[in-house]
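Could you have a look at this structure, given as structure tokens, before my questions?
Excluded from the complex is one protein chain; the other protein chains are retained at their positions.
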Amino acid sequence: MTSRFIKKLSKKKGLSPGTLVFVGHERKYEVGISLIDYDENKLVEKKIENIEDCFPCRDSQSTCWINVNGIHDLEVIEKLGRHFNLHPLLLEDVVNSDHRPKLEEYDDYLFIVLKMLYYDEEQEEIKAEQVSLILGRGYVISLEESEKDVFESVRERLRKGKGRIRKLGADCLAHALIDAVVDNYFTVLEKLDDTIEDLEEELLANPSEKILEDIHNLKRELVFLRKSVWPLREVVSEMSRESSELISNDVLPFLRDVQDHTIQVIDTIEIFRDLISSILDTYLSSINNKLNAVMKVLTIIATIFIPLTFISGVYGMNFQYMPELHKPWGYPMALLTMAGVATIMLTYFKRKSWL
Amino acid sequence: MTSRFIKKLSKKKGLSPGTLVFVGHERKYEVGISLIDYDENKLVEKKIENIEDCFPCRDSQSTCWINVNGIHDLEVIEKLGRHFNLHPLLLEDVVNSDHRPKLEEYDDYLFIVLKMLYYDEEQEEIKAEQVSLILGRGYVISLEESEKDVFESVRERLRKGKGRIRKLGADCLAHALIDAVVDNYFTVLEKLDDTIEDLEEELLANPSEKILEDIHNLKRELVFLRKSVWPLREVVSEMSRESSELISNDVLPFLRDVQDHTIQVIDTIEIFRDLISSILDTYLSSINNKLNAVMKVLTIIATIFIPLTFISGVYGMNFQYMPELHKPWGYPMALLTMAGVATIMLTYFKRKSWL
Amino acid sequence: MTSRFIKKLSKKKGLSPGTLVFVGHERKYEVGISLIDYDENKLVEKKIENIEDCFPCRDSQSTCWINVNGIHDLEVIEKLGRHFNLHPLLLEDVVNSDHRPKLEEYDDYLFIVLKMLYYDEEQEEIKAEQVSLILGRGYVISLEESEKDVFESVRERLRKGKGRIRKLGADCLAHALIDAVVDNYFTVLEKLDDTIEDLEEELLANPSEKILEDIHNLKRELVFLRKSVWPLREVVSEMSRESSELISNDVLPFLRDVQDHTIQVIDTIEIFRDLISSILDTYLSSINNKLNAVMKVLTIIATIFIPLTFISGVYGMNFQYMPELHKPWGYPMALLTMAGVATIMLTYFKRKSWL
Amino acid sequence: MTSRFIKKLSKKKGLSPGTLVFVGHERKYEVGISLIDYDENKLVEKKIENIEDCFPCRDSQSTCWINVNGIHDLEVIEKLGRHFNLHPLLLEDVVNSDHRPKLEEYDDYLFIVLKMLYYDEEQEEIKAEQVSLILGRGYVISLEESEKDVFESVRERLRKGKGRIRKLGADCLAHALIDAVVDNYFTVLEKLDDTIEDLEEELLANPSEKILEDIHNLKRELVFLRKSVWPLREVVSEMSRESSELISNDVLPFLRDVQDHTIQVIDTIEIFRDLISSILDTYLSSINNKLNAVMKVLTIIATIFIPLTFISGVYGMNFQYMPELHKPWGYPMALLTMAGVATIMLTYFKRKSWL
Partner (left out) sequence: MTSRFIKKLSKKKGLSPGTLVFVGHERKYEVGISLIDYDENKLVEKKIENIEDCFPCRDSQSTCWINVNGIHDLEVIEKLGRHFNLHPLLLEDVVNSDHRPKLEEYDDYLFIVLKMLYYDEEQEEIKAEQVSLILGRGYVISLEESEKDVFESVRERLRKGKGRIRKLGADCLAHALIDAVVDNYFTVLEKLDDTIEDLEEELLANPSEKILEDIHNLKRELVFLRKSVWPLREVVSEMSRESSELISNDVLPFLRDVQDHTIQVIDTIEIFRDLISSILDTYLSSINNKLNAVMKVLTIIATIFIPLTFISGVYGMNFQYMPELHKPWGYPMALLTMAGVATIMLTYFKRKSWL
């Protein structure tokens, strides 16, 4: 299960850095490539079979967005890298899906690694898919680990042609893509929020043993989420501080906006951690309290009956000379004694407020 | 319950940033707008029906304060934004009531987001309402999420015409508004202080199971409070360090004063966290001690009577050849033996100081 | 009880900042004012009835120290403020006894807020009284919240006329006053040290339930102490870094000395926190161990006698056809069996090292 | 066992710093020295018997890599030091295998200390072997504590003559060696990951007492791992910030890559710590729950039978005048009473949801 936290990098051991090796879960689907070439007035959208078909757009005046779904076809990545003159280490990072979010500044482009997150209802855990962005002069290349696409909303906005996105250039597109990824985090947070709420209700209503497992799982999800989101804060903050000429001043307030959202996500994660740890405390204490209550009942019943049973035991002895046994008032007397002992003890417990 | 910690931002997913969408609890009341236009000598106060009626004051020489109660009427916000030339992202933040406190510096104005807090006696939790301030040259716009108004005291001071507030300009007004919000936090802290005090007393007097729930709730309140107040520290500190020409030197000491208060609020929150965690420790330990005490009684009573019962059981056996049974001294002998055993055990327990 | 952590600031809500309102415990004694005017050669000491009598000394060449005991007489404070040209916010801070230690630099004077601490033997808690210092050119004004005076030792040194204090000016006096306050902290620490020592001894000798309450109280005291001392570190460090011309180079090493003491106080508080938390751990564990030991005795006694009692129960049955009952060896046989069972069980427990 | 955390440095006490004393586990094998002398076109590889045979290569134009396996032969180290003009303290650090990773800049060379880690399957713990690198102009000297060699993959790449490594000089070789060491950490992390996964499965399936020991051991391993890796972060970061002319700009991106890996290792260690602490919590709670469940069964069985036994005890008393005993309905009546009592108690427990 924990294998989520570390992908098997060791198979890369001993290879020269810059060697392309796909690191990730096995993928079987075909790599999908799409190209959108747009400026303020026109927009051309194409499904691409052959990666070479994208290359002309690099030199066009308009902004060009190449989106690749699937990073396991190393040949595609290599061709792309050669044409756009990308650093070998960058390509290595693209195909290794186990990277922390980061920003790297190269001479002609910025390289951004993000984590797209979604909640897998079936396995009941958060999944992370790596998304790499390359922001160059007049183009954006986005490389997604999975078939799933989170950028449909951005495409919609481009097609509609409204808003700033068509007027501003590649930097605005890059912002829109990052924004789409970060917006998605809130869905995951809401899912977790619901789970925590359910847990709190269950905790008060009926604290069963399953809660313990749920809490442990939630903690694991939060650890995972944190790992995926935490470094993003720095990434976006670096971008908005960036002196790079690839990012225009018009886009800076929007980046600040994304940063606000990122900080909010991180805050919420920390709050969830606090809440879960408080839930665990409360759960453990309430379990303890329950044990306590059960123990009390045992104590009281046992403690009352043990002396009574002893008395009945005494009069069950077979000694020949036990004067009480032969008196008519013997039996009622014994019963009364028992009742008396029971009453005294109940009173004592009551005074100690154990009842 | 936890839904307080994250409002449903996901409904904004896929929209272009800068699109106005009201994010918050549903509001039904009508938006209320008031305008106060003042300088050292005069003060005009108006209830406004139509937001356009506020616009002339922007160009007046006097200081003008527009207060809007209710941010769910997007049309009002948009008109205001267009006239005062406010950035679309700023407007988006105003209507999204789930923002952390923050300060943003624009060319012509400062934008400040605050949280107004009050204790909801009915639901027994702290509520936060967002307050946005826009401080421009000669005007302040305050936008409150709720119908509730925390600025009445500021209005009073303006009307009375005493003190610095009428002499100094818009920056002093902005300070007064922030001060009113922060002063309000102390009411909430005092409420929590009382609750903690009650808890401590209950803890010593009668540690019932309800304490556990109270502690968990208090923790949640503190987490919520912290989330709302913590970023404010940075906001005020940034303002007082601000090189912005919108804030005059005369107002700086007052901002430092607000910052002192903010730090005091945060200190107190941290102290409350410490106290609550200490209360939890003490509660758990005292519960444990109680269990301990109960166990001891069980042990002692059970342990004393079990051997006695055994002895009576022996003499209750029906063997034909049990010489003791037929001796006159059999019964008193058995009783004496029992008394002896009981005495030995009690002495042992006493020496072990279990009694 | 916790009301110590937050004084009722809310009664100030809605007032203009700079309005004087006394915030603190109710005071009934009369305000006492004393004046010491000295230079290297002469020293004049006066009890003052009327605050105006202090004012001439401001313009004298000698150093002048005005000490006010009691800050609840607002008129005195106001007159003082007017004559020495003190900022309204400063006066507000003086009369509000719920401030954190802080240093504020004004144009003509430094304003320092300190906490004088002492251990109240009766209520068994640490009390804090606010002390405000105003260090101007040639004068020091000290304002104490309480009647209690911590500056007697400084007065003694001034009267004796020995040491640097008479040669150096107002800055040296200010240092001496701060030093007197900080020295006082060690008395409180020693008191706490003794309490912790007692607790540790009690813990080993006889861990009663009262320890729990003591630990909780100690924690509260430390939280309180920390709140009062922690910000002082920054205050003194700021002073000794201060470029202010009010503080001469000759006094700097002495300030560094005070800073050393402050750090030592804070270190000791942290050490106490560590120790108390370790004491709590140890206490809880030893309580647990005790429960454990008690449980073992119960287990062993009960477990040994329950089977024996069962055997005696069997032979106490009234079946007509129980051959053993009628054999002469029946009774000794039964007793031997019982002894055998007991021996086996004891051996088993011994082997499990439960004995 | 903990002796891993501190090697016996005290045997060095009192010696002048710079005196060579081997500090480490006793080593018996012979020191192995190998030399690789290469440039873009040629590669010469030699096993060396006599350390003096390496010295000529220092002045060659090509890049020269001297690898020494075994640091316990002080004579070899001293000769090397004298020829390459190494600082005595550097040599002392080389032979003292208990150093934290660090980077030291000398005039003519950089000195880097690393920890090579591997998982010892037999002793089930992580072992650390010290690796020292000296990067000079045109040469790299690597000194390994153990016979084990982690640099075979680097040698392979050099022999194949492909990739940047043969073209770039000594700095690239140094990077390759560090990279080989860091890559190795992932193997250790994967091993730990597997162990944690096993633990989590065992935790859910069958939480035995052995888990506790496993958790403690894992914690110790993580403490050890952290100690070995944590300072590396700073080392690599310093190197990539290094203004030293020994490191060319071409190598900087590769160093950044190593730094990324280091941060990833540290992140993973922190995540493992979180997971283990969560596993411990869960384990303790589930043990508690189990105890709880067992207690409940005891309570219920005991609590039901104790009153029944009491009833049977009453009718086992030998009083002469017990009217019930002589009625034909006495026995069934008694049995019915018992059944009734049992039913009432079961119902009560059911309603309390203890069943």
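Here the chain labels run A, B, C and D in written order, and each chain numbers its own residues starting at 1.
The rule is simple: a residue touches a chain if its C-beta (ideal position, glycine included) is under 8 Å from a C-beta of that chain, and two chains touch if they have at least 3 such contacts.
Computed from a predicted structure; not experimentally measured.
**Q** Which displayed chains make contact with the chain that has been left out?
**A** Visible chains that the missing one touches: C, D.
**Q** Any idea which of D:Ile165, D:Ile178, D:Leu246 or D:Ile306 touches the chain not displayed?
**A** D:Ile306
**Q** Per the definition of touch given earlier, which of C:Asn217, C:Ser244 or C:Thr303 contacts the omitted chain?
**A** Of the candidates C:Asn217, C:Ser244 or C:Thr303, C:Thr303 is in touch with the missing chain.
**Q** Where the complex has a chain not shown, which of A:Pro101, A:Gly136 or A:Gly316 is the residue touching it?
**A** Once the missing chain is taken into account, the touching residue is A:Gly316.
**Q** Based on the whole complex, identify which of B:Pro101, B:Pro231, B:Gly316 or B:Gly330 touches the chain you can't see.
**A** Considering the complete complex, B:Gly316 is the one touching the chain left out.
**Q** Kindly note down the residues of subunit C that lie in touch with the hidden chain.
**A** 152-153, 156-157, 162-165, 176, 179-180, 183-184, 186-187, 189-190, 193, 196-197, 200-201, 204, 253-254, 256-257, 260, 263-264, 267-268, 271-272, 274-275, 278-279, 281-282, 285-286, 288-289, 291-292, 295-296, 298-299, 302-303, 306-307, 309-310, 313-314, 316-322, 353-354
**Q** I need the residue numbers on subunit D that touch the omitted chain, in ascending order.
**A** Against the left-out chain, subunit D lists 1-3, 5-6, 8-10, 12-18, 87, 89, 92, 98-100, 102, 104, 206, 209, 212-213, 215-216, 219-220, 223, 227, 280, 283-284, 287-288, 290-291, 294-295, 297-298, 301-302, 305-306, 308-309, 312-313, 315-318, 322, 324-328, 330-331, 334-335.
Everything that follows uses one rule, which is that only the chains that are shown with their structure count from here on.
**Q** Taking touch as defined above, what minimum step count separates subunit A and subunit C?
**A** 2
**Q** Nearest 5 degrees is plenty: how much rotation brings the CA atoms of subunit B onto those of subunit C?
**A** The best-fit rotation has an angle of 70 degrees.
**Q** Quick check: how many Å separate the C-alpha centres of subunit A and subunit B?
**A** Each chain's C-alpha centroid was found; their separation is 26 Å.
**Q** When the centre of a chain is set as the mean of its C-alpha atoms, what distance in Å lies between subunit C and subunit D?
**A** 42
**Q** Indicate the residues of subunit C shared as contacts by at least two other chains.
**A** Each of 316 in subunit C touches at least two other chains.
**Q** Can you identify all of the chain pairs that touch?
**A** Pairs flagged as touching, ordered by label: A-B, A-D, B-C.
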